[in-house]
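With one protein chain removed, the remaining protein chains of the complex are shown where they sit.
After this line comes chain A, so read on.
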């Protein structure tokens, strides 16, 4: 498999967020990963302290220029996550447009990191007194398709799970345009066990693994999601067990202790045992 990903994300000296979270698993799965580090911090910002340096939009451009001057700006995928500010994000957009001209088949995997249970994305506004219906999310995903992406995954919603309180509902939608011009959409829903801990870097790992598994299952979002969610489950379980072991009985694990057990999860990354099934809806 000859597949090259350009990943533009944060770098932390210690721990697993951004490029640290995305690169190793993609490399383990055989992808060539070119990585532009948008920042270099000692660790993620959930620790008591963090220090480091950031890349400006201009410096990002300089790095891209180096790649372009050597005529190696040919990528199959671009992957982005957290972006610090508008100018940086706009430079990312410019770069992607150029890369898409160089390779029209390029797939841009975007995690639009804006917040969680916050008010920044209006249709994700979390309201304790009103639970959204599935129909609402179907419309949301269709709206997103209309804006651009062929594949949308809502990693967590407030839909009630039929498996109960301990589960949250994730949804996915993939729109395919057939050779005759007609369109079909596969929508899937998964009930995912909630986890009683705050993890950092899981979103970055998720996006990277969704890239990998949609690459292997380009017309089967159901399977791609099952593999992606399953690998997340294995990594998180391993991480929680280890964190509690380190913290000791009755004590809450610290951010360093909760770092993802990434290298220890290599076998799961390579071949995740499926532990949850996606249901195809409508």
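Criterion: a contact is a pair of C-beta atoms (placed from the backbone, for glycine too) under 8 Å apart; a residue touches a chain by one contact, two chains touch by 3 or more; residues count from 1.
Operating definition for what follows: contacts and distances are computed from a predicted model.
> When one chain of this assembly is omitted, its UniProt record names it as which of these: "TFIID subunit TAF5 NTD2 domain-containing protein", "Two-component response regulator", "G protein subunit beta 1 like" or "Pyridoxal kinase"?
"Pyridoxal kinase"
> Touch as defined at the start, partner being the missing chain; which of A:67, A:89 or A:113 qualifies?
From the options A:67, A:89 or A:113, the contact with the absent chain belongs to A:67.
> Among A:114, A:263 or A:280, which one is in touch with the chain left out?
Counting the whole complex, the residue in contact with the absent chain is A:263.
> For chain A, enumerate the residues touching the unshown chain of the complex.
Touch with the absent chain occurs at residues 11, 13-14, 23-24, 27-28, 30-37, 40-43, 47-53, 55, 59, 62-67, 69-70, 72, 256, 262-264, 266.
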